[in-house]
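Omission of a single protein chain aside, the complex is shown with its protein chains in their original locations.
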Amino acid sequence: MSAIDKKALSRLLADAPSNWGKWGSEDEVGALNYLTDEEIKLGVAAIRRSRPFALGAPIATATGDPVFPGRWAARHYMVADKAGFEARHWRPLPGGLEFADDYVSGFAQAGTHCDALGHMWFDDTLWNGYPAASTNGGMTKASIEPIARRGIVGRAVMLDVARFPGKTFLQRAETFDHRDLLECARSQAVEIKPRSILMLRTGWLGALQRGEARIDETYWEPGLTFSLELVRWFAQMEIPCFLTDTLANETTYEPNSGVMLVLHAALMRNLGVVFTEMAWLDELATACAEDSQYDGLYAASPLQVSRGTGGGLNPIFIK
Amino acid sequence: MSAIDKKALSRLLADAPSNWGKWGSEDEVGALNYLTDEEIKLGVAAIRRSRPFALGAPIATATGDPVFPGRWAARHYMVADKAGFEARHWRPLPGGLEFADDYVSGFAQAGTHCDALGHMWFDDTLWNGYPAASTNGGMTKASIEPIARRGIVGRAVMLDVARFPGKTFLQRAETFDHRDLLECARSQAVEIKPRSILMLRTGWLGALQRGEARIDETYWEPGLTFSLELVRWFAQMEIPCFLTDTLANETTYEPNSGVMLVLHAALMRNLGVVFTEMAWLDELATACAEDSQYDGLYAASPLQVSRGTGGGLNPIFIK
Amino acid sequence: MSAIDKKALSRLLADAPSNWGKWGSEDEVGALNYLTDEEIKLGVAAIRRSRPFALGAPIATATGDPVFPGRWAARHYMVADKAGFEARHWRPLPGGLEFADDYVSGFAQAGTHCDALGHMWFDDTLWNGYPAASTNGGMTKASIEPIARRGIVGRAVMLDVARFPGKTFLQRAETFDHRDLLECARSQAVEIKPRSILMLRTGWLGALQRGEARIDETYWEPGLTFSLELVRWFAQMEIPCFLTDTLANETTYEPNSGVMLVLHAALMRNLGVVFTEMAWLDELATACAEDSQYDGLYAASPLQVSRGTGGGLNPIFIK
Partner (left out) sequence: MSAIDKKALSRLLADAPSNWGKWGSEDEVGALNYLTDEEIKLGVAAIRRSRPFALGAPIATATGDPVFPGRWAARHYMVADKAGFEARHWRPLPGGLEFADDYVSGFAQAGTHCDALGHMWFDDTLWNGYPAASTNGGMTKASIEPIARRGIVGRAVMLDVARFPGKTFLQRAETFDHRDLLECARSQAVEIKPRSILMLRTGWLGALQRGEARIDETYWEPGLTFSLELVRWFAQMEIPCFLTDTLANETTYEPNSGVMLVLHAALMRNLGVVFTEMAWLDELATACAEDSQYDGLYAASPLQVSRGTGGGLNPIFIK
């Protein structure tokens, strides 16, 4: 890919829409501004069965979580356990209570997580025009903190992009776009309304967990693929946030140009759309297929990691 | 406290109620079983203003988060930032995208978090009778995982235990019990119903953040204090889960006997009540005082930390 | 390898020599007891050129250090740097000094390191008869601490097992034994004396660094291979410690039985020989080939990791 110059992305997005300044020069939550009390009402109104789902994937697993190439797996370390008490590393509390305690380390974007709007950039400029140097030593602009303090609540729509064409999971480098989403919604008899939160299931995370897909040196995820039309559709539909069960919420490369992670530029950096990656959607998908209800209330907020580029979360969806 | 023998806790709770076996011998989520679809409906019905609140405190702050004595603060490490790209530690992705990335390490119970039901025990036995040795090297019973997969959704009631008697925050070692909660609810004109999730605000976390309270060698939190009556009230009311803005959800020592963290034994280990510690309740408290609405829908789930004793979360409350 | 029963190792070593009890029931440094002042004098006497070599490999490299399957790479995190001062995350000290600071995490056995004598065991018993349960929650017997407090100083002999047969590096699963060492010493005109520290160069670490060897699911290192004769030779020669430029100081499997890491059992657990793994020997090997001096003074001590199974070090060899 060395032939791709560093300006390819700028050229590709020269005519793409932008929301910079739309919510003022100090805005750090972008398209989440679309989630007003009206959207919360729509979400609440969509609840029919009072069935909750938690959409977080396990983290710090013993076998090593799936992580995007270049990162390393989160890890879990036991600090105190019964054997540690027996070995006298720990003493019971006054009265007799003993305890287990443990430590976790991993990327702020480990497991199911939201990206901060400033996580990725080009032309030395983050979301809303903040300078890239504001990331130095910790994010002072467009970090995950304002998103975490605000929360993400609204009506969400589940689009089972894998089941729709009858697949267990989408294949390496397999792509879809907004027209596919609309067709999938139609087939599911659910409406993507303006300001809907989108939950896009590819089956990929399940395939990774089962060992039917692998992360190797030629890793290429299935996912949404770039076109100006798709970006304009996200802008016009005022999509605040979307989730996928993949590591990066979009297919890894733009097939025509080889440009990497174009939608992070076009949707996150330019439009302020909040990316929620690595959601666990398989149980929800099965339930939706059974009862044919694909919308409901989404309520989630990432950990408020100080100066963080992202934060883990375990989103709640109630339908 | 060395005079307190290791059996003091067993004696203190000899006549206390237990829910072991109530939901079968394999149960790992305890009182969350009370949160049926009826409770979710009650929570949804309590929404009147469609105002969401995110109740997570910041973590991995530059100055060091408050942690219970014996633990150490979570930390944030920048891995990639603009300066790292300038220094050529990182190269732009094909097309020109650059990125900030970061790493976090801390206790599974760092920041706002749920405790697993097996986090604390006495008499070598965890919640539901699981052996304490099941904690060795990672929790295989009553870990945070089943709670994280289930989620916690229901009607929650905010009880501003600090504002009720006109205080900014409760003092070191200051206590309250279920009768105080009932009085507080009455004064707030909100009803604690069976199976309500309780959110108890002491103002303590704010005091810690402002430096008006400190964590030192004689640390003694304000909070709920043990009595058999209180434990029975929690059992009869079928409280599934409660939150506080303190580090341990209860006052540190039982004043009469000096036994430490009695309610972790009586409520968590014996009744299966889920503890949610270090919630950030100050903004919510202000809003409640303004509009006099103290109940709503609570939707939260901790990170699904593999074999973990707890997991961070950023709970959503909608009123 | 599932067909190998858990008692295979016990049977294989039924007639192998043991040093348990030789230095008392409290001994935790094993064959290092052989390193008396006489051995130090021999080492000092071997210095002829006053040329020092540091034998430590780099750790926490940006590309990920080589680690034995099942471990994960050490990592380096920048905490403070000039950009962090410019971003005001840090303030200059009174007077104007600024600083760079950084954090490292990794296995206690990351990079060039010594294993504690209790690092590996079978039949529930460590070196000198200590119970395996003494490892629970941190090593309380035969940890790296006593070795670290003592240090390792004596005469060492470099044996270039790769160059001797004219190779750049030994191949996957290629083995050698004590007779090969004696032949190699003869060809190098250096004497392996009783109580010599052995430095065995295979070229493998250089091959890993250059990408000519890889760590994958079928990883099988070149190295010393088990025979009862070899173990007896180590016992009779009273070898206190040996180094290799491989990850495990021995070939991964015993070719006949498939038993894994037999010499960790036969030499470390039974004889108390200190293993020093992942030493960087390529520059020293070149120098030795040039001046034909293969012995000298070895002076090293691992980090005194509290309750640790091992500790990093950067050994000094002077010839």
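Every chain is named by a letter (A, B and C) in the order it is written, and numbering of its residues begins at 1.
Keep this in mind: a contact is a pair of C-beta atoms (placed from the backbone, for glycine too) under 8 Å apart; a residue touches a chain by one contact, two chains touch by 3 or more.
These numbers come from a predicted model, not from an experiment.
The chain not shown here is in contact, across the full complex, with A, B, C. Of C:A31, C:M139 or C:A213, it is C:M139 that touches the chain left out of the display.
In the complete complex, the hidden chain is touched by one of C:W204, C:Y253, C:F275 or C:Y294, namely C:Y253. Touch with the hidden chain on the side of subunit A covers residues 62, 75, 77-79, 81-83, 89, 103, 105, 136.
The set of subunit C residues touching the chain not shown comprises 1, 4-10, 12, 37-38, 40-41, 44, 47, 49-54, 56-62, 71, 76, 78-79, 81-83, 92-109, 111, 116, 118-124, 132-139, 145, 148-151, 153, 253-254, 257-262, 264-265, 297, 299-316, 318. On the side of subunit B, touch with the chain left out of the figure occurs at residues 64, 72-73, 75, 80-81, 83-84, 86-87, 89-90, 105, 133-134, 136-138, 140.
Assume only the chains that are shown with their structure count from here on.
Here the spacing of subunit A and subunit C, counted between their Cα centres, is 44 Å.
Subunit A and subunit B, compared by their mean Cα positions, are separated by 26 Å.
For the pair subunit B and subunit C, the distance between C-alpha centroids works out to 46 Å. Shared interface positions of subunit A, i.e. residues touching 2 or more other chains, are given as 81, 83, 105, 133-134, 136-138.
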